[in-house]
Structure formats: C-alpha cells, structure tokens
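This structure is in structure tokens; I'll ask about it shortly.
Yeah, one chain of the complex is gone here, protein chain that is, but the others are all in their spots.
Moving on to chain A:
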Amino acid sequence: MKKVFLTGNEAIARGAYEYGVTFASAYPGTPSTEILENIAKYSEIYSEWAPNEKVALEATAGASMAGARAIVSMKHVGLNVAADPLFTLAYTGVNGGLVIVSADDPGMHSSQNEQDNRNFAPFAKIPMLEPSDSQEAKDLVGEALKISEMFDTPVLFRTTTRVSHSRSVVQIGERQEAGIKPYVKNPEKFSMIPGFARKRRLILKERLKALEEYSEKFPYNRVEWGKSYDVGIITSGISYQYVKEVFGDEVSVLKLTMTFPLPKKMIAAFVEQVKEVYVVEELDPYLENQIRAMGLKVRGKELIPEIGELSAEILREALKGDKVTPAFKPYTSVPPRPPVLCPGCPHRGVFYVLKKMKAVVTSDIGCYSLGVLPPLESIDSILCMGASISMGHGFKKACEINGKDATVVTVIGDSTFLHSGITSLMDAVYNRSNTINIIVDNCITAMTGHQHHPGTGYNIKEEPAAAVSLEAVCRAIGVENVLVVDSYDLKAVEDAVKKALEYKEGPSVIIARRVCALLKGKGPKGLYSISEEKCRKCRMCLRLGCPAIQVRGDGIFINPISCVGCSVCVQVCPFGAIEKAGDE
C-alpha cells in the first residue's frame, strides 16, 4: 500500500475518491476550501462550486436522492446557512450515502466566530464522526458513507483547523466504485408535508436508537488502556493527539470518534473502571454535558479552557500543573503583523473615498473586511455573509423613522453578493431604502484563495461557464440607479457615490470593478516612485495603507518590489510627487 503525506482536507478528498463518491459540492470557506479543490482533481467525481452552502447541501441531497454517493463541505458558519435543509434532511434520510463536512475554526484563525458545530448533531439528530488526523479523515469518509446508507441518514463529518490543515502520513487505497443506487419514487419519505413528516419523525427516533447501538460497537470508538487505571481521559478529534502527546500511555484513554450518538454503555464502563475521569475537548463542554447528564462524575471545563484552540501545552498546565518557562523571551515589544490588503488591491481606493465621506458603512465577509483596520478604518460593521446590505437597510430605516439623518453605505464583494446579498438587496428595493450599496467586484472569491463563482465565467475545472451579470441582476430585481466604475479611478468612485447620494427614489448600486491584484496575469502592471524634490512629506499617501509605500527616516518611498502600479496613490498625492517609474 502506498503512503502519502496529506492534509486532513486532502485526505477527505482522497476518501471521497476511494469510497465511490460521484457528486461533490461546496462554497469556499477557511478551513474547508481545499476539500472540494482536491476532489475536483479526480475526474471520476463530478464537482461544483455552489453560490452558497445551503444550495450546495440541497444539490448534494438531490444527488443522494438520485442514488449517488455524495459529499458537501463548508466552514462552520456555512452550516448555519445550510441549517434549513439539514434539519429536514434528517427526516427524509438519503438514498446514496451523504456526508456533510463541517470544518470548524477554533481560535478564529480566519473566521468571525468559533462556534462548536458538534452541537448540530444532537440538534439536527444526525450521526457525527470526528477524525483526529489525516489517516482517519480518509478512512472515516468511507465509514460515514456506510453509516449513511445503512441507517438512511445524512452524516455530519466534523473537522477543525488543526485536522484540516495539518499533514500526516496516510496509507491510500484504490477507488471502489459504488455506482448509483436505483431511485424509487417515494413521496412519503422525500416530501415533507406535515402528515408525512410526523411519520418520519418517529422513524428518526428509532434510527437514533439503532445508531446508538452501532456506536457501542463502532471500532473507531476505542479504549486505549494505559499503565494505570488511576486516571482516565475521554476525548475526541484533535484533542486526542494532545492527550497522547502529554500523557503517552501513562493514563487510559477513551477515544471517541463517533461522537453522536455517544456509546453510553462504553462510556459508563470506562468511567467505572478508572478512578478519576477527565473530559478533554476543544471549545464547548459537548461531551462533558452529555456524560454528566448520564449521571457520571467527570471533570472537564472547570480545568480546561472553553475559548480558543487547545494544545498540548495548555493541557499540560491544566492537568499536570506543569508550566513551561521558555528559555528565550522577546527582548522588546514586537510590532504586530496583521494581514493587510495587497499592494494594488482594488478595494483600497473605495474605502479611502468612503472614509472621506464619513458615512456609516455596513460591510461584509471577504478580503475587504480588512478595510476595518487602520489606516482605512472605514467600516462600521461586519456580521455574516450578506448582512451588509440588509443591516444597512435596517440602520437607515431606523434613523428615518426616528427623524435622524444618516448616510448609509453598504460594501459587499461579488462572491458574497451572489452568496446571499441578492435577497438583501431585494429587501432594500421592495421596502424602498435609500441606501447606497457598493459591490466591490474583484471578479473572484479572493480571500479563500481565488475560487470561481457564478459570476466569473468559469467553473471549478477552469472550463468556460455561464456568467451571471451583477448589473443585470441588480436591475432585474428593481434597482434603477446602477452605476459601474473602475475601482482604481478614485474620482469616478467619489462621483458615483455623490450621484447616488442625490438619488432618492430607492437604493442605488455602485459596482466598483477591478480584478484582484493577485490574479495571475490579470492584475495591474507598472511601477511608481516618489520624487524626492516634489514630495512635501504631507503623508497623504500613507492614509491608503498600501504596503509598498514606506517611511524610512523622514523620507517616504515606494518599494519597487512590492508596487504593482495600480496608480491609486498618484491620485491621492496633492503635489503630484508620485510618478510613473516603469511598466513592469
């Protein structure tokens, strides 16, 4: 058997391949994005980017209903979007095996919250598996598909950043074709009108009972007896690795992999056999609460933090009282290095203009969220995908109704607009909002690493595809004032905003368009430099926050390696000191 070195996400893709999946869908979101990107490399699996997670899950449910093995993947907050179909899918069940991957982000490396999606399994009443390394990630896709088909249920497959983005050695195998199961029309199973749903609700209850029995015998739920029976640790997912790192075989470990339904007898027997039991888990006391509800005495969150990522280090301190004293300490305060908008990023100029205007800016999720940080600091709110337009609408209405004046501008990216901004815009049109809505269209899903979306004209395999026109969509839902500008043309952006301010017949849309500066071969070309004679050190250009513009001593310079020649700084300099210095 061949051994390869895969990330958890690559391993999940490999699992989809080996265990006969033929349909896969997703919307990109860190840390889940590479699952579908890697699945798309296998020609045996049809794969597609969906406009959002709800659509992705529904399309996957359709493929499963047709009899195909299917997988859908998303980040934790994506499952909130897909929650509507999820809860009822638990009732209908499946035909071909259906796996729903939720990649959670404890510590919020690249997310707006750190919700623990294990809670979805008991809430939606579907079984859940949690891999703890890449080998398990691959193997458990096969187990999940098997469970899905055996028990007629979607299966939640929950990973976290450290499983999805860590590499470990994986033994890979050959693809086993699963073909397509016959489809037999059965509305009592697949059409959830109340009369049918009530019957399915009872079936769901029976199913969970059967699944609990299965969990007791599921080989990936296992006890690893250690040298001593004094201490027992119950754990799952990545936390298992930290437990083994800290304790090796000093303690006995109950490693849970099917974490819903829990193998209650197995847990009770384990607690019985060891003196003291700890539950080690990241984020919520998910296991702990259920184990306590069984009447068992365990310790967990009283010792182990429920906020942020866990690590061997935290565990060592919490359970052993060993605090590491590092040999070396930084001898000075270290200036932070947060992510920044790239040199030449088309979003920069738009936020620069907005800052001058002193508008209330409700924004959204994407690279442009960075407009909240200095020096641009133009954003008032960021909540969830699509919220910019609807929150702006509510803000504006509340002000109007209470006799307050407010200029409200909403900022949303192209991919986010197609994900869930269209319905919000419809709300603004239908309920006559006077908001100004800017779609910062960089023609790609940039933040997650440049994935296509329904507006780019290409599909996941880089084949030409139909392209949704943003302006046509806006007009079709009733926006009459649609303006299109070049994001690099600051005056055009400013004029468009002014025009939109004068327009009082409903919401305006400004599409500020320029491809992402990082898109290979499509970004700007050129080089600018600051003339030492003309520069009067007014520091206006620094307000753009372009990483290519640097202060050295008392001079201001453009770093020729970083500058991509977008010319935005040229338009900001009041003394014409920034000049073209090259074409490359």
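The definition used in the following text is that a contact is a pair of C-beta atoms (placed from the backbone, for glycine too) under 8 Å apart; a residue touches a chain by one contact, two chains touch by 3 or more; residues count from 1.
Keep in mind that, in the parts below, contacts and distances are computed from a predicted model.
K.L.:
Which listed name, "ABC transporter permease", "Rieske (2Fe-2S) domain-containing protein", "Sarcosine oxidase subunit delta" or "Indolepyruvate ferredoxin oxidoreductase beta subunit", is the one UniProt assigns to the chain that has been left out?
P.N.:
"Indolepyruvate ferredoxin oxidoreductase beta subunit"
K.L.:
Among A:M150, A:V169, A:I203 or A:A269, which one touches the chain that has been omitted from the display?
P.N.:
For the chain that is not drawn, the touching residue is A:V169.
K.L.:
Of the residues listed, A:P51, A:G545 or A:G565, which one is in contact with the missing chain?
P.N.:
If we include the chain that is not displayed, A:G545 is the one touching it.
K.L.:
Touching the left-out chain: which of A:S64, A:N80, A:N221 or A:Q241?
P.N.:
Of these options, the touching residue for the absent chain is A:Q241.
K.L.:
For a quick check of understanding: of A:L341, A:M391 or A:C535, which residue touches the chain that isn't displayed?
P.N.:
With A:L341, A:M391 or A:C535 as choices, the missing chain is touched by A:L341.
K.L.:
In the full complex, which residues of chain A touch the absent chain?
P.N.:
For chain A, the residues touching the absent chain are 3, 5, 30-31, 33-34, 109-110, 133, 161-162, 165-169, 241-242, 244-245, 311-313, 316, 324-332, 334-342, 367, 370, 374-375, 447-449, 539, 542, 545, 547, 549-551, 561.
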